[in-house]
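Shown here: the complex without one of its protein chains, the others still in place.
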Amino acid sequence: MAHSHHDEGHGHGHHGFAHVMPVPLLLTVFFVLLGLTWVTTWVSANVPLGSYELIVSMGIASVKAGLVMAFFMHMIHEKPFNIAIVFFSLVFVALFVGFTLHDKFEYKDQETEAVYDQIRLEQAK
Amino acid sequence: MTTVTDHSHHGDAGKPSVGHEHDAHGGHGHGDHPDFVAHHFDTPEQQFDAGKLGIWLFLVTEILFFSGLFVAYTIYRTVHPEIFEYAHQFLNKYLGAINTGVLLFSSLTMAWGVRCAQLGKRWGLVNCLGLTLFCAAVFLGVKTFEYAEKYEKRLLWSGSFVSAPDLGKEAWGGKPAAHVLHVNMESDHATLNKRVEDDLGYIMKLWFWVLMLPLAMMLVGHWMNYRSLRSTGIGGLIAIIGIMAGIQTGLIIHHQLEPHGSEHGEVAHVEGDAHADPAKSGESDSELATDKADHEPKDAKTVEKELVAGNATETEIHQFDRAEQIPRNWSVFFSIYYFMTGLHAFHIIGGMIAITWLLVRAVNNEFHSLYFGPVDYVGLYWHLVDLIWIYLFPLLYLIH
Amino acid sequence: MATDISTTPGSHTQPVPPQTEPDYLHVSSGFSSWAFTLDHKRIGIMYLIGVMAAFALGGVFALILRTELLTPGPTIISADWYNQMFTLHGAVMVFLFIIPSIPGALGNFVVPIMLGTKDVAFPQMNLASFYLWVGGAIFFVAALLTGGLDTGWTFYTPYSTTTSTSVIAATFGAFILGFSSIFTGLNFIVTVHTMRAPGMSWFRIPLFVWAIYATAIIQVLATPVLGITLLMLIAERALGLGIFDPKMGGDPVLFQHFFWFYSHPAVYIMILPAMGIISELISTYSRRHIFGYRFIAFSSVGLALLGFLVWGHHMFTSGQSPAMSVIFSALTFSVAIPSAVKVFNWLATMYRGSISLATPMCYALAFLFLFTIGGLTGLFLGTLVVDVPLHDTYFVVAHFHYVMMGGTLIAFLGGIFHWWPKMTGKMYNEFWGQVSSVIVFLGFNLTFFPQFILGTRGMPRRYYNYVPEFQSLHVMSTVGAYVLGLGLTIALAVLIHSLMRGKKAPNNPWGAATLEWQTTSPPPLYNFNYEPVGRDPYALHEMEYDASIDGYKHNPELAKLAPAH
Partner (left out) sequence: MTTTLLTLLANDELVPKWANWNMFPESNSTFGPAVDGAFNFIMWVCIFFFVLVCGLMVYFMVVYRRRTPNDKMMSSPTHNTPLEIFWTVVPSFLLVIMFARGFAGFVDMRTPPADCYDIKVIAKKWSWTFQYPDGTSTNELHVPVDTNVRLTMRSDDVLHSLYIPTMRVKMDVVPGRYTYLWFKALKPGQQHLFCTEYCGREHSMMITKCVVHPTQPDPNGNEDALLNMDFPQWLVYASDITRNKNFMTDGKFDPVKAGAELYKTKGCSACHSLTDQRIANGGPPWLPLSHALKTGEEIQLQDGSVKADDNYVRESILAPNAKRRTGYGNMPSYQGQMKDPEIDAIIAFIKSLDK
């Protein structure tokens, strides 16, 4: 992980190792984010999407997250290793959610209202 | 001192050779070692890269930290979707959207601040940080309004209705959550709003007095010519005014959306009516119950009154519970809501402290193109807090 | 492949210049010079004292437990006390001792020197990590004093949310300790990435550092999940959160998923650094270049990552779905391979070596023996159908003690004896060191081997009382525990004696080739009196014994006489 190798590609001029984001870019990203927030709220209030709602709103959220990461968090200029660790952390989150959720799906039918009722009633006595 | 002779052979070495190119005095000569570079680093760039990797790793820990909550949310929602469908109506999605916007704006000013730091623009940075701090405070203010409103409606976490072992008490008299909710939903909307406003008025008054602290810091800092104290005071002032502004925003939006606000009441009303009948029929059955004197079937309203007064019988309570169409354990939604937003708010507060620290250092003109790491790191943290909110907003406020 | 990591032309060390400045122990003195130190070596020493104290506490608990189990039924303490003792034994040993022991104490001391740097990347954070450890320890002690803790170190709900003991204090302590662990791990990753000396390429990093690096990956990725799990548990108890509470529609099995998502990888936090130490010891005391450097290095990282995929094997009988159990069992077997690779590589390192039975090597050989048993018995538990009768019995207790104690503790002791001259500048009594290792080895086997049989015969764990037919094996185990205690006391006495009477240590008493032996004993404040250069850390043939200093010196001439590979 030698530093000099990674930095050569970007050409950072007189600012040393800093990657300066142009103001118009920041402003554009901000207004896009604001627009997406408005869209997702409006859709939620006015468009009955049913089961697609989850996908749509999480999709919009992920686009927003992507914009924040890429531009506000300077990921487009980041070292590949730093991007990789964030990516891998998400892989581990996916593992965590995936395995646990799959397990829950497998046995959730064993949990019946009857069990709760029985416990509730017995505790009421 | 031995001089290292043969660096070029080790092109893949850990330390960059920048500092050594004109390094005639070996390892311990600190002649070219500027103050802003810590003793164990060789170059500003090495220091920056170490910090950057460090903060990214810290963000990774934050992602995994919050992932636990997202897993809990996902699992609970998968098994009990009805609770989420029912309970999310009590969150005001417009307030959520406004808060999202506020946080996004604070992200913009933070990113702009990083730019200013990189370019060595002292006052640009100070302004950006001040704005970020203000937005963070507004966010917390709006949250304060939301929490206060929910408190008055008794939209609380599960443990506030049943006993929790370490609290050693039965909150709300140990009544099942559904009763408390129903009673509150049924009560006059205007009264409820009045109570919310009273609470917030009290909170505002409290903050007003707390305002004296940063003011005092500013004054003392000014008189003693102690710049850091003065800037800390300004930071505190911004934060408190921001919170107060946030609370006011919440109140205004709430009033603006009054039709939406009363929607909640209506929902509960309709349900209350719908279940009056089963409640009635259930009531007439209990002849052998204690109060033999009371042979007249009670209507739902009477039961509510008795519930409020605390003298309804156990039998009645259970019948009342059964009559409700409110999903069982609905208050777990609010458990999750308070836990997630509370932990997020805790991170906001942490970020505000860090930003105030940056503000003080920015006023002291400590950042420049070779040393802007702290601004960058806090910025990354701040964006992550924003990212988490970007997901919390639809998950809690939007999805039906 | 071999040549680029062994003898690169021109990569020779400089002779260590004579000591001109005071060593790190004498550079300053007074309480605050230690309490507020940012020097990784002093922090390492403070950690060492801390974890040894924690180990002593946990050890006393263990002896009380073993004494109680001498007879079925009450022996010396009540059932309530027994439950508190095994809980605190587990919690103290896991959270206060094993997890911070090697990275916090030995890792802090040697990793920066091995990399040829002045300090870790974030010295303040390093100190904060130590004080978080202290804070966590205080909470644990507070829990002990205010009602104790009787949940088992696993804090399974709903028992932990309903018991009347101080669960919140203890879980908050563990929460804080989690952050201590995260800070240590984060620091090491950044240090390894950005602070290496010139010439210290990735494949010249000593294997101990690779192991610590792999450990740090787990610490950073897994520990936050423990943090949130414990916060949720606290909320469950204090606020009635409802996620894990079946009465609120929650799921106690979910808690186990949360817990083991951290705690299985945490098992590798405990064992990986030990494997790193063993790689150093076996190579040094065999005077042989480590065999299969890359395989060992990659197997460390491989174990760290695979360790995240197998947490469900703690839950085969917990109500987890059979489908997930099958998946987790299959994944579990994948973890066996990197561990086996390491053992074979260590053996191959000894082949044709010049094996010295110095105290650290005695411990390393004991490790090899015990870890082999510990690792192999894991196969029984990974196999679904065999795990069903063995789960939650003494077989599991024996298995993890063979790995955690026979593995980590023994390696930790080996590491202490190995680096002791570097840390203190004093030599210890070799004979009594060897005696301690033999007694520890014998006592250990006497304690834990009978527990395999007990478990297979059906003795459940966490039992205060047991059916009389198990008594003879329990008696053996209890006797063994006292022998083990004796061995450890001797080891401690050897170290303390060395502090008072030990003769001055040479810079390189063992003939090791890693960088920490190429500086003075003890090292100066900034670790080196010269600018160190990374070279092959296992070029042991370049080290030459010098009777006048009773230590080894680097002789560049020998590099040319390198034995054929």
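In this document, chain identifiers A, B and C correspond to the written order of the chains, with residue numbering beginning at 1 in each.
Assume contacts are C-beta pairs under 8 Å (C-beta built on N, C-alpha and C of every residue); 3 or more make two chains touch, one makes a residue touch a chain.
Just so you know, these numbers come straight off a predicted model, no measurement behind them.
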Sole residue of C:S28, C:T71 or C:T163 that reaches the chain not shown, by the stated touch rule: C:T163
Candidates C:G382, C:G407, C:G443 or C:G502 - the one touching the absent chain: C:G382
Residue among C:D39, C:D119, C:D251 or C:E531 touching the omitted chain: C:D251
Residue among C:I64, C:L149, C:L365 or C:A512 touching the omitted chain: C:L365
Given C:I76, C:L145, C:L347 or C:V438, the one touching the chain that is not displayed: C:L347
Positions on chain C where the hidden chain makes contact: 1-2, 6, 79-80, 83, 150-152, 156, 158-159, 162-163, 246-247, 250-253, 286-295, 316-319, 322, 325-326, 329-330, 333-334, 336-337, 340-341, 343-345, 347-348, 350-357, 365, 368-369, 372-373, 376-377, 379-380, 382-389, 391-393, 452-453, 456-458, 460-467, 511, 538, 541, 544-545, 547, 552, 563-565
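The definition used in the following text is that only the chains that are shown with their structure count from here on.
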Of B-C and A-C, whichever chain pair has more C-beta contact pairs: B-C
Intercentroid distance (Cα basis), chain B paired with chain A, Å: 18
Intercentroid distance (Cα basis), chain C paired with chain B, Å: 38
Whole-Å separation of chain centres (CA-atom averages), chain A against chain C: 35
Where chain A touches two or more other chains at once, by residue number: 1, 3, 81, 89, 92, 96, 100, 104, 111, 116
Shared interface positions of chain C, touching two or more other chains: 193-194, 202, 221, 225, 249, 251, 254
Interface residues, chain C side, partner chain B - complex: 8, 10-11, 14, 17, 115, 117-123, 125, 161-164, 167-168, 182, 186-187, 189-191, 193-202, 220-225, 227-229, 231-232, 235, 237-243, 245, 248-251, 254, 258, 526, 528, 530-531, 533-534
Contact set on chain B toward chain A in their complex: 11-14, 16-18, 44-46, 48-49, 52-53, 56-57, 59-60, 63-64, 67-68, 70-71, 74-75, 78-79, 93-94, 96-97, 100-101, 104-105, 107-108, 110-112, 114-115, 118-119, 314, 318, 328, 369-370, 372, 376, 379-380, 383-384, 386-387, 390-391, 393-395, 397-400
Parts of chain C lying in touch with chain A, wherever the complex brings them together: 193-194, 202, 221, 225, 246-247, 249, 251, 253-254, 257, 261, 308-309, 312, 319-324, 327
